[in-house]
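Note sheet for the following structure.
All protein chains but one are shown in place.
After this line comes subunit A, so read on.
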C-alpha cells in the first residue's frame, strides 16, 4: 500500500484494494476521478473516503486472450481509442476531451452506469462480459443486465470490477451519439452496432433507464441490412422497444425519434462502409 489514511487508501494490487475497501466500507472506489471529483465539488454526492485504483498497475492494459479482447478496468479511455474493436474505439474517441480521456477509465464508465455513458451501448452491442473480483474470488457476468437502474449495478458489496471482456469479431462495429451541441457533449441519445455473419445487433444509450437492446430491433435491423425491410420498419421497431427518459435536455418523443434515426444511420453505415448487406 503506497498510502493509507483513515479516509484514503492508495493500494498497488487488487488484493490490497479489496482489503482497503473492507476496512473502509463507506469509501468510494475512485479510478480516474473524472466523475467523482466534480460530483463532490458541486455537492451532487457525498463520500466518506476514497479507495483509489490509480496505482493498481494490474488493472491497466488491453490484451487478447483466447480470441477475446480483455480490457483491465483501470485502463484509461485514451488507450481505448486505438483498440481493434471499432465500436469501442468510436465510443471512446468521442468521450469528453483528450485531457479527460487520459484519466477516465473503462471501469469508471461502466460502474457509474448512467444511461448516457459513452461506452455502455458499445459493450452491450458487442456482447461484453465483466470480471468481478472479491475476496471470495472472481466471477464473470454478462454486461447485459449488469446495470439495474441509473447509477446502480449488480456489483456486490466488497466487489470490484477488474476487467471487461469483448468477443473478437470480424464484422462491422460502430457507435454514434447526438447531443445539444457539437463539442464536448454528453449524449442525448446514443447507439452502437455490431454486425457479423449477416446479423445486426444494436444497443442504445439513454433509450431507457438502463442500456437497452431488443431482439425485435435486431430482427428489423438485420432485415434492413438484407433489403427485406425498409428504414421505416426499423424506426418503428425502435420506437416500440425504447422507453426513453423525459427531462430538461430532451423530451421522450424527441429521443424516441432520434434513436430510430441513429439505428438507421448505423445499419446504413454497416451496409455501405462495412460492405455488408445485399
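One rule holds for everything that comes next: a contact is a pair of C-beta atoms (placed from the backbone, for glycine too) under 8 Å apart; a residue touches a chain by one contact, two chains touch by 3 or more; residues count from 1.
Keep this in mind: contacts and distances are computed from a predicted model.
K.L.:
Between "OB-fold domain-containing protein", "Sugar ABC transporter permease", "Dihydroxyacetone kinase subunit L" or "(2Fe-2S)-binding protein", choose the name on the UniProt record of the chain that's been left out.
P.N.:
Its record in UniProt gives the absent chain the protein name "(2Fe-2S)-binding protein".
K.L.:
For subunit A, which residues reach the chain that was dropped from this view?
P.N.:
Touching the missing chain: residues 2-3, 5-8, 10, 30, 32-34, 36-38, 40-42, 47, 49-50, 52, 54-55, 57, 60, 76, 78, 96-100, 102-103, 183-184.
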